[in-house]
Structure formats: C-alpha cells, structure tokens
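In this view, the complex is presented without one of its protein chains, the others remaining in place.
Should a chain be cited, it is by its letter among A, B, C and D, assigned in written order, with residues numbered from 1 in that chain.
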Amino acid sequence: MPGQITYVGDRSQENTEIDVVSYDTENYNRSKNISIDETFKMVKDHPDQVHWITYTGLTDVDQLQKIGQLFSVHPLVLEDIANTKQRPRYDEFSEYIFLTLKMIYASDKFIKEHYALILGENFVISFQENKEDDILDFLHKRIETKKGRIRNSDSDYLFYAITDAIIDNYYNISEAIEQKTEQLEDKILSAPDHASPEEIQVLKRQILSVRKSVAPTKEIINRLHLSKHQLFSSKTKRFLADLYDHILQVNENIGIYREIVWGLMDMYMSSISNKMNEVMKVLTIMSTIFIPLTFIVGVYGMNFQNMPELGYHNAYYYVLGVMFIISVLLIIYFKKKNWF
Amino acid sequence: MPGQITYVGDRSQENTEIDVVSYDTENYNRSKNISIDETFKMVKDHPDQVHWITYTGLTDVDQLQKIGQLFSVHPLVLEDIANTKQRPRYDEFSEYIFLTLKMIYASDKFIKEHYALILGENFVISFQENKEDDILDFLHKRIETKKGRIRNSDSDYLFYAITDAIIDNYYNISEAIEQKTEQLEDKILSAPDHASPEEIQVLKRQILSVRKSVAPTKEIINRLHLSKHQLFSSKTKRFLADLYDHILQVNENIGIYREIVWGLMDMYMSSISNKMNEVMKVLTIMSTIFIPLTFIVGVYGMNFQNMPELGYHNAYYYVLGVMFIISVLLIIYFKKKNWF
Amino acid sequence: MPGQITYVGDRSQENTEIDVVSYDTENYNRSKNISIDETFKMVKDHPDQVHWITYTGLTDVDQLQKIGQLFSVHPLVLEDIANTKQRPRYDEFSEYIFLTLKMIYASDKFIKEHYALILGENFVISFQENKEDDILDFLHKRIETKKGRIRNSDSDYLFYAITDAIIDNYYNISEAIEQKTEQLEDKILSAPDHASPEEIQVLKRQILSVRKSVAPTKEIINRLHLSKHQLFSSKTKRFLADLYDHILQVNENIGIYREIVWGLMDMYMSSISNKMNEVMKVLTIMSTIFIPLTFIVGVYGMNFQNMPELGYHNAYYYVLGVMFIISVLLIIYFKKKNWF
Amino acid sequence: MPGQITYVGDRSQENTEIDVVSYDTENYNRSKNISIDETFKMVKDHPDQVHWITYTGLTDVDQLQKIGQLFSVHPLVLEDIANTKQRPRYDEFSEYIFLTLKMIYASDKFIKEHYALILGENFVISFQENKEDDILDFLHKRIETKKGRIRNSDSDYLFYAITDAIIDNYYNISEAIEQKTEQLEDKILSAPDHASPEEIQVLKRQILSVRKSVAPTKEIINRLHLSKHQLFSSKTKRFLADLYDHILQVNENIGIYREIVWGLMDMYMSSISNKMNEVMKVLTIMSTIFIPLTFIVGVYGMNFQNMPELGYHNAYYYVLGVMFIISVLLIIYFKKKNWF
Partner (left out) sequence: MPGQITYVGDRSQENTEIDVVSYDTENYNRSKNISIDETFKMVKDHPDQVHWITYTGLTDVDQLQKIGQLFSVHPLVLEDIANTKQRPRYDEFSEYIFLTLKMIYASDKFIKEHYALILGENFVISFQENKEDDILDFLHKRIETKKGRIRNSDSDYLFYAITDAIIDNYYNISEAIEQKTEQLEDKILSAPDHASPEEIQVLKRQILSVRKSVAPTKEIINRLHLSKHQLFSSKTKRFLADLYDHILQVNENIGIYREIVWGLMDMYMSSISNKMNEVMKVLTIMSTIFIPLTFIVGVYGMNFQNMPELGYHNAYYYVLGVMFIISVLLIIYFKKKNWF
C-alpha cells in the first residue's frame, strides 16, 4: 500500500535502540540508548560535529515515523527502511541522501541483513535490524582512537566509510563462494556417488541470491560516484570512485563462479556416465567370457545316445583346455580394447 | 485493420457498466451503473473533484466509441483498449495519458486480465473486462474511509495508486513461481519417477508468459517516471520512481527463477541417469556373481564318461565350497567398488 | 556488382503488370495493366489525388530502369527492388522514401515474398513478384468502398496502411509457430518414438528464418516512426508508433517460442532416457529373478555320484518351493524399489 | 615492437610487384611491374586521373617503408599492412584513409587473405600477399571496358568498389557454411555412426574463424559510412550505406548458422542415444524370451530320483508347448510396448 510504512521482516516486536557517536577532530562523545528527541537536539545543537546515529530494530513503525518528522524524511524513504526485502536503492533529495543495501554474512546460507543509510549535512543515520554488526565494529574503534581520516572529515566521508566496510565484506562472500565451488568440484570429480544434483542446485541458488544483491549495488555505486549532489565533497568523490571499482571486482568474481557452477551439472553428468560405462564394462566382460563357455558345457550335458565325444578318454580335459584358450583369447581382446 | 475498433478477447457479449467515484478532501460520492453522458456531465460539472470512472465490459464497441468522442480519445487508444491481447503500452497525448498493462492472478495458470487507464486533468478512466477486481477493492475502501494520501491528492496520484496496486500484486506472482519451482525441484530430486519433463516445460511456459507481461511493463514504468508531462506533479513523480523500483525487483526475481527452472531439465536428466546407474548395478552384480557359478555347475553336468571328479566322495561339497568362496570374493570386490 | 540492377529471385521471365488505383475523397479510379508512361502521366496530371501503383513481376530489369528514370529513383534503390534476397531496409531520400520488407505466408514452410514500397508526394509504388496478394486485397476493397480513413488521407497514410497489413499478418505466422511448437511438444512427451530430432531441427530453422525477417523489420519500423521526413504528417506518425508496437509484440512472441523450441531437444533427450530406463528395468528384473534360479537347477543337474539330496524323496518339491520363495522375495524387492 | 614494421605472415621472401591502372573518363592506361618512384611520379604528374596501385608481396619491408615515405603514410599504418594477422581496421588521417580487411576464399578451410587499402586524393593503393585475386579481376575488366560508374567517378568510388567486391564475396562464404551445415545435419540424422563429434567441432571452428573477420568488418563499415572525411563525396556515401547493409546481412546469416551448428552436438547426442536404445531393446527382447525358457529346461535337467513328470509319457511335448506359449506371450507383450 503506497505511502504506508509497514515492517516486512520476520522478526517479532523488538525495542528500538538509538546510539549516537558525535565527533570532530578534537571531540568525541558516545551516547547509548537515547531518545529520538534527544538525538535530534544533539544534531541541532552541535552543527559543526559529525553525528553517526545508529538506529537498531525496525519493527516499531511509530518511532520510524517520528524520525521521519524530525529529520523531514520523505515517507517513501521510511517505507523502504521498514521494508527489509527492499532491493538496494539510492535516492537523492535536496537536503539528504538515502541509500539502502544488503550486509551479507558468509555463514552456511549467506544471511542477508537489510541496511539503510541517510546522509545529512552533519549526520549519518544508519538503520538495521539487529546489533551484531561486527562488520562495522572496527569503524567505531577507528573513530574513537582517531585512526584514519574519519575524524578529520565531514559526514560524507563517514557515509563513504560505512558503505565501503559493507562492500569490502562482499569480498569474503565471494571467497566463500569460491571455496564452496571448489569443494563441490572436487567431490564431483573424485566421488560422484557422494555428490548430488541437489548440492549443485543449492550452490546455484546461493550465487543467484548473492548476485541479486550485488548487481543492483553495482548500479547504485555507479550513480553514487557520478552524483553531483552538494553533500559530496570532491575529495570524497575520489573515494566513491574507488568504491565503484571494488564493487565491480566483486561482481566480476561472482560472475566467474557463476559460469563455473553452471558448468558443474554437465561435469556431474559426465562423471555419472563414466561410472555407468565402468559398470557396463564389468558386466560385458563377465558375460562375454562365460556365455560361450556355458554354451559349450551345455552341449556336453545333452543326453543324446549317440555322442561319440562323450566316450573319448581325454575328451573332458580337451574341452576344459579349449574353454581355457577361449577365455584367454577373450581377455586378450578386451585388454587390446583397453577395457581394463 | 488500422483505425477500426474491434474487441479481441474471448468473452461473449456482455453489458458495459460504468461506476464513478468522485471525491475531493471533503466530499465523496459513488454512482453505480450510470450512462456515459451522465458520467461526462459529472466530470465537467465538478472540475475540482477527482473522478475515478470504472468501465467494465469491453465487448460493446459502440459504447467505447462514444467514450472516445466525449473525452476526445484518439481512435488508436480505443483500439488498444478493445484489443485485450495488446501488450503493455504507454502513450502521452497533450490532454491525457494512456496506459495499458496486465493484471495477473496467481491461480493455477496465472490468468492475465487486460487493464487500461486514461489519466485526464480531473479524472481517471479504468477499463477492464470483468468486475472481480479484488486487487483494487482496498483502494476503493481507502478512498471512502479517507485513509492515506488519495483524498488529498489529484488525479495523477490516483493513477499512480491504481498502477501501484496492480504491480504490487506481481510480487504474489513471483512468490507463486518461487513456490512452484521449489516443489518441482524437490520432486525431481526425491522422486524423479513421479516428475516428468512435461511439468518442467509447463513451468517454463508460465514463467515466459509472466515475463512477457512484466518485461514491457518495466520499460513503460521507466518512461512513466521520466515523463515530463504536465499532468504529473513533482510530488507524484517521486512515487512513480518508487514504482519503477518495484517493477525492477519483480523483474529480477522472475529472472532468477527463470535461471533455476532452465536448469531443472539438466537436473532431471542427471536424476534419471542416476536411477539407470542403480538399475545397471543390480543387473551387473547379479549377473557377475551367478554367471561363473552357473558355468561351474554346467561343467559337472556334462556327460563325459571319463570325469574322475564325479566319482570323488566329497567332490560335490568341495564344488559347493568353491562356489561359495567365489561369490564371497565377488561381493567383496563390489563392496570395494562402492557398488552397494 | 555495384550500380547494376540484377534480378536475383528464382522465377523465370514473366511479364510485368502495372495497376494503378487513383483516389481522393470524392473520386476513385482503377486502371489495370497500363504502361509505365501512362502511369507517370496519370500521377503528374492528377497531383491532388493519391495513386497506388502496383508493380508486379520483377524479372524485367529494363522496365524497372524506366520507372527509375521517370520517378527519379536512385539506382541503388532499383537494385534492392530487383534483389529479392535483400534484407528489410528503409532509406530516406529528399523526394521519396524507400522501404522493403518480407511478406510471410504461413503455409508449411513459411514462404517469404519480397515486397518493396516507394512513397512519393502523391503516390505509393509497391513492387512484388506475383499477384496472389490476398494479404492486401482487403485494402483495395476498403479504398473502393470508402471504408476507414484511407480515402480522406494522403499517400503517407496509404503507405502506413500497406505496411500495417503486412506486419499484422506476422501475427498469423507467430500463431502458426505457436501451434507447431505445441504439437511437437505433445508428440515428444506422449510418443518420443514417433518424434525425431529432425523435426525439432526443422522447427528451429523455421523460427530462425522468420526471425531473420522480423528482427530487422523491428529496427526499420523504429526508424520509420522516429523519422522527421516531411512526407509524414504528424497524424500518420501516431499510426507509425502503433505499428512499432505491433512489430515489438510479434518479435517478443517469436522470442518466446525460440526459447521453448531450443529447450525441446533436452526434453526429447530426457524422454529417450526415460524409455531406456524402462527397457533396462525389464531386462534387469527378468535377469535378476531367473539367473539365481537357473543356477540352482544347474546345481542339481550335476552328475556327482555322491549327492545325497538327489535321493531324498521330496527334494524336488522342496527345491521348487525354495525357488518360488526366492522369486517372490525378489519381486517384493523390486516392488519396494518402485521398479514396476 | 611499436613503430617497427615487421612482416608477420608465413610466406618466404618474394618479389614485390607494383601494377598501376590510371584512368579518367576518356583515358585508360595500365602499367605492369614498375618501380615505386615511377608510380609516385605517375600519381603526381596526372593529378586529374584516378590511379589504382596494386602492391603485391608484403615480405619486403624496405619497399613498404619507401612507399610510406613517398606517400607520407604513418608508420603504424605500414606496420598494420605488413602484419598479415592484423584484425580488420579503419583509420582516418588528414590526407588519406586506411582500411584493412580479410578476403576469404570458400575452399575447404576458408582461407583468409590479408588485404589493405589506402585511399588518397587521386589514388587507391591496395596491398596483398599474392596475385590470385580472382575476386577483383572483374573490377579491372569493368574499368578497362568502361562499364558501370567507375570510369566517371573519383578515387573514393574505386575505394568503395574494391571493398564492395570483397564483402560481396562473403555471401559465398555464408552459402558455403550453409551447405556444410546442411550436409552435416543430414549425416547426423541419417547415419550418426558415420558422423563424429570431430566434424561438428571443425565446423564450429570454421564459423568462429569467419565470424572473427566479419564481426569487426561490420563495425568498420559502420564507421566508414558515417565518416565525415572530406575524401568521401555525398554520392559515394549512399553506396557506403548500401555496403553496410550487405555486411549486416552476411553477419546475420552467419549468426543463424552459428545457432544451428551449436545445436548439432545435442542432435548428435540424441541420435546416439536412440541407437543405444535400439541395441538395448534387442538385448532385452532376446534375454527376456530365452531366460525363462532356459530355466524351465534346466528344471527338467535336474537329477532328482523322484521327479514324477520325467516319467509321464507326453511330458516332453507338454513342456515344449508351455515354452512356446510363454515365448508367444512375451512377444505379444513387447509388440504392445512398441519395442519392435
């Protein structure tokens, strides 16, 4: 329903928590679990500081609406923040910039977390569902310990730094895909019996799922680094161009693994066929050697009254000899055909 | 035949019914089953209200023509309204805007309904074949109960809201495709005997059919949100941009399921091959064990007069023992080859 | 050879026939089988009428050259008219417009007819190889009976109407392809023995052949409706935009059948594999049941002097019973494996 | 090594031969085997004539360098002339235009010849490795016999005419590919035993090799006909647009055969599978009929002392009868299954 903010994720009602880190070159202050009004006051009172507002827990729609009123955020943006299934998106407004992308964790199933960012004149608000943001922890530490450029830069650099941290983590995802692909490949080649088409299909789906987040992110970062919005300083734009390069590389890597995994089903098929060939050969060799011998012994098992050979003294041994020669010849024939 | 309005759908002659909902912030009025002339008068008499004219039943070409004359609609537009096989289309005229797209219902076969919209200064005319528009019911309720922005907005927002409702329903379609794909995948992996290439082919066709409607809709919504037509306020354009984002996401989802379903035939083939491998193994194991044994018993079934072994007292038991050892050795051999 | 007009088709020398239909809102005149000079005089003498000149039979190069001189047509255009293998083409000159496309008849093999059009100020010349133009017959009737817009419009509308008639016929082709595809699909699924890879290949070729004509036509119609040539009135341009929509739709339909037909070979392969699986199962079941039984009867066919069982009174019946139990157990085993 | 002219082809040192054809509307003169200095003098002395300089044999780098100095050709152009593996290329300089493409001869292996052209104010220099230019012979004759437009046109028309002759020959290549494809297709369908995956692979390679020359030529001709270089008259540009149309058509044809040939491997696979199916059926029918019969005769070959049936007078005939009925029933069963 247009113009109506609805939480779409699958979490139960949780408390919203707002943390604010305020800093400039000299000062640093971290306020934990404060109210939206306090947050807004802080941003207004310290216009020369950069404020990173971490908003955790998206289930409480009223809180979101309050944020929207105070910071004059467009209702559609609030909708996209609450809609955790929203695809990556970038939108420019006169006073602020909105970006949403996916944090991906390289566990067994590539868990995707919805992550949204609003960049204003002197603040960045980041929205996420839960707090386990180990991907961004090091950023907090760098701000606190004054490492790197962040403390000397404006809010646009903070915005860049957060986005960069998320996208750099995509490299881990691409490496996890690489590893899974290689393991499956090895399994198919060495023990096709233990591999199954299901595993290939699961890996395919995972790659498609990751690509679904990464591909639109690529477009978005492209628009970001070409943006002419006044919030981005020319200094930061260099960094955004660098970011675009990173997402391009991740995208290419995933593209390569896509090609390889799409070829695995064929590889699996040929491994199965090879196995079947081997089974067929065993059957054929055994049958081909014993079928004529069984026929011969059948002949001398007939009960005709007049079968002179039966009376010859060494006939039995001669027949055994002939059968031995036949089987040796057949074995030589199969050897020549490289059947074993 | 150019310039000639012809109904193309497969319904028999039905009555046309025109309903009009007229509203502004304060007033709301719903008129059911009124004539075209009354409708036109209403639109002219209340220029400050927004009129949503619902035109149901496309078989009566004369009525359409009358609408065309009163609202000065181009004959080609009337043609496209009556042509229920028309692909999604967007066309701008100086006085009005024309849009046609497909409503898709996620039943067994993804039924598509032709739906056309004309946006004028203070009215929206929607054309459809039958009345079961549960997709749009909630919109009527929101207008009546003054929920959301519609009552405070112009006709362009109503136009957006209708289009948005139809496109949001595409998410259901994409989810239905997801579900069908997963069911079929499970079936192929767990019981390939009960799956058939036909089911894969049917799903393929359904995806192609949905994509046939969604892909041109994507282009159209793109042109819509980039349109510079004076009927669209800048406020509404934000919403149209959002709409474009939705159709992009639906399109990507369908693209992903397309890739997965296109891979199912290969998966089915490898499942079949696996089954055949299993059958072959059973045959080979049985044959390979019993063929040499049958040969041995054949040997001692021969009727040669001079076969000394036949006279040995325990020969029979020795032979039985030898055959037992042979079969045990062969079973060990197959175990080693991981054949069972 | 550049600048040399050569007939390239596979018809023998035929007489050229020129028919002219001249009309304006009031007057209508049809002249059959007249000379080129008369035709030219007619066009010059009645500048306010629209003249549709139907030129049938392309083998006589001299006649073509005469037309070229009188109507000052570029030699390259004459070349393209005589070259019946020319791909669809659109070319603008200051005084006239040249268009060539393919009429396709949906018979068994999708016969393509070369069709060329020259649009001048007050005339349209259409060139074709033979007269069986049932696709265009209805146009002649509409002009004669004053139906539709043609009689009230200029030559550009006639030009549009002819092109539209040809392209609308592509819908029949796309439906014929649909029908053939579905028939073949059914055959492969229900009776793969009666289908053959050849039929799939033939259908593939037909689709490629149709697409070869339709795809460049799409580009051409795009250029046509974007053309700024003074011969096209703004009124006609709306119709040309509509035409573009039609060719887009045909192209999409063919694209869909292409995807389906390209998947048929895989479907055929899996149908064959299914059949083979069934054959293998019959063989395996029969062999697996009888091979051990045959071994058992072989055992008691041995001629050892000391085989106590042979003397037991009911041994024969016990052995028969044991064999019966073995075969029942094997049948249960196969039932459990869902082999029949 | 940049800026260094090196012959790259696989011919041994050969003499360079320069022939010059000089003409205008009235005069015609052909000089065979003259020196570079004479050639240059001729071009300078007759500025109003068109000179077609045929330079044959690219192994002598010094001669090339001399040409470069006299006609002030850029060293990179000379490099590309000597590099017979150079891909098709088009380059504009203020005083001249450089074009290199591939002549392809439709023999067994599609021999490609490197061909380079320099178009100056009143001359065209063509470079090639050897003289067997039957593709261009007819052009020489047309110039000599004053046929066509060449004698009345400038050097740019000669440049066009040569390029056109080479590209028109691509139609022969595309027809040769068509023929080879159809032959291979027939072979695979009628006698898959005599076809081999190798033949398909060879045809694939040939198509890829031709496409490698044709695809970049397409781009080049596009740039050529859009060129605004002052050497091209507007009259000639019409012809260059026509040329672009030809190369587009060739490219489309090759694209179609590419699609067909890429599908042949699948067709071959299904032909093989069909054959295997047939083999399997023969084996299964024979085995299934005789295996139970062999079991029955085994039963009555057992040596139990108490087997009453053995003593019955007509038992033998009854058993023969039963076996006959069993085999008839099995044959009926297979007939019903359409196995033969």
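One rule holds for everything that comes next: a residue touches a chain if its C-beta (ideal position, glycine included) is under 8 Å from a C-beta of that chain, and two chains touch if they have at least 3 such contacts.
As the structure is a computational prediction, the values presented were derived from the model and not from experiment.
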Ask   = Which shown chains does the chain we cannot see touch?
value = A, D
Inquiry  = Touch as defined at the start, partner being the missing chain; which of A:M103, A:I135 or A:A161 qualifies?
reply    = A:A161
Inquiry  = In the whole complex, not just what's shown, which of A:I34, A:V202 or A:M267 touches the removed chain?
reply    = A:M267
Note = Touch rule applied to chain A and the missing chain gives residues 138, 142, 148-149, 160-161, 164, 168, 185, 189, 238-239, 241-242, 245, 248-249, 252, 256, 259-260, 263, 266-267, 269-271, 273-274, 276-277, 280-281, 283-284, 287-288, 291-292, 294-295, 298-299, 301-307, 338-339
Contacts of chain D with the absent chain, listed as residue ranges = 1-4, 74, 76, 79-80, 87, 89, 91, 193, 196-198, 200-201, 204-205, 208-209, 212, 215-216, 262, 265-266, 268-269, 272-273, 275-276, 279-280, 282-283, 286-287, 290-291, 293-294, 297-298, 300-303, 307, 309-316, 319-320
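The rule is short, and it goes like this: only the chains that are shown with their structure count from here on.
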Copies chain B and chain C touch via same or different residues, half shared test = different
Ask   = Rounded to the nearest 5 degrees, what is the angle of the rotation relating the C-alpha atoms of chain A to those of chain C?
value = 145
Note = Separation of the C-alpha centres, chain C versus chain D, in whole Å, is 26
Query = What whole-number Å value describes the gap between the mean CA coordinates of chain B and chain D?
reply = 42
Task = Find every residue in chain D that makes contact with two or more other chains and list them.
result = 301
